[in-house]
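Of the protein chains in this complex, one is absent; all others appear in place.
Take a look at chain A:
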Amino acid sequence: MLIKDLKRDFYDAIQHQRVLILVAFDVDALCACRILQYLLQCDHILYTIVPVSGKEELEKAFVDNSEGVQHVVMINCGATIDVVELLQPDETVTFYICDSHRPVEVSNMYNAVQVKLLMKADDLTDVPEFDEVFREDDESDESGNESEDSDGLSKRRKMTDESIARRQDRRKWEENRNKVIFDYTKFSSYGTAASLIMFEMVWKMSKDTNDLVWLAVIGVTDQFVHFKTPRDKYMEDVMALQSHVSRHNHRGEEDESLLSVNCLRIVFDEELQLSLYRHWSLFDSLCHSINTACKFRVWTLKGQKRLHEFLAEMGMPLTQCKQQYTAMDSQLRTSVKTMMQEHMTKYGLTMQDIVLPSFWAQYGYKTKLCASDVVLACAAVLEGVDKNKSATDYFLDAQDILQRSNTGWLEKGVVLAKRQLTALVNQVQTFLDMHQVISAGPFLYVFVQEVCSALLCSQSKVVF
């Protein structure tokens, strides 16, 4: 059942109770989890957090931890499966599902007692109606008829007309139901980010802070960076977040800001859509960002030449482009964006490839982070490939990265993200050089056999 008023139906229900939180393995879930943690710590609600990475782990975690727990919150997991049937909980256990995966399983949608969905109503417009999917059964009549059929023929004849009509009706309804469910579950997609929903709940309770805004930004950017939502949805969410950002980061018009430089400051800006360019060289970033790499075809010689041409036309000296971005001339750095926008059409790039309205954060004099970089770093840590550490260790490491005080960890994450991107581009280059891409009608596929070590064992959520 969908909850309209999150505070009343969710938050007030869990006051003074213990909560079990099951979190999925992605950046959006991590951010939503941290927002929820902050909220629960404010009100001293005891909780336990268990990371889960699939259906079996979900079952196992529930079975292990569910003694005495009446409230289970599931973040980015559980919407697409029938939780009550899978987990077989007691009657008193309530599930609160805040999941961006769609389509939502119909039994979750219409279970008014045990399952509460923390989602936006606009995301759920295509759920089939209750009557189309569930029906008061005539089955008891049917079975009664079957047993009576063994008696005299006359009785059979009397029942026949009504039972035939009922059976026909039922068959038609079942056919319709199957069709409706098939259409509904044909495609999977993503709804609003879990972190945004959590943030809005916190905002309605007036407990939001600048840090939580930054977490919500990261969660929404994660959805876009990993191609889970289209650009328009992302833009809507960004506009919603922008109002929150301006509310929290209003520093006044005077030159002296009222807050110290070490406080978090978030700024809305049109960001260059080059992955990790601030932590890398401009040339490397152009070669390894998915949009530009594809448009320039950097795996071919011709593509490389075009890229060099592009840089030359923009007036960027090649030696500087191949050095660290922070070491470039400041004039060049400020003009990169405008120059790219001027010269992009000649090379087949569009505005949408180059710039993305997004946010960056600054605290202290050294750290300036843009949201997509944080997303990439965090995702790279989450998908770590060291065999000695378990998946849950990575979960905790990724959580640590989101804490502002851990800039060292964040830098390690950035290094990992760079390695991942490089490996990815190399892999694609190998596939295309070896002509391993096979066309199979409506889609192309590649069979990944030998994978280079950085991608080994990682569940890269990258779309080829």
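Here is the rule we use: a contact is a pair of C-beta atoms (placed from the backbone, for glycine too) under 8 Å apart; a residue touches a chain by one contact, two chains touch by 3 or more; residues count from 1.
Criterion: contacts and distances are computed from a predicted model.
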- Query: Between "BPL/LPL catalytic domain-containing protein", "DNA replication complex GINS protein PSF1", "Arginine-hydroxylase NDUFAF5, mitochondrial" or "Ubiquitin-like-conjugating enzyme ATG10", which matches the UniProt record of the unshown chain?
  - Reply: "DNA replication complex GINS protein PSF1"
- Item | Of A:Leu40, A:Leu274 or A:Val428, the one touching the omitted chain in the full complex | A:Leu40
- Using the touch definition up top, pick the residue from A:Glu85, A:Glu162, A:Glu313 or A:Asp393 that touches the left-out chain. A:Asp393
- Note on the structure: Only one of A:Gln324, A:Gln403 or A:Gln436 touches the unshown chain, namely A:Gln403
- Message: For the chain not shown, which residue from A:Glu67, A:Asp90 or A:Asp161 touches it across the whole complex?
- Response: A:Glu67
- Since one chain has been left out of the picture, which residues of chain A touch it in the full complex? 18, 37-38, 40-41, 44-51, 64-65, 67-68, 211, 390, 392-393, 395-396, 403-405
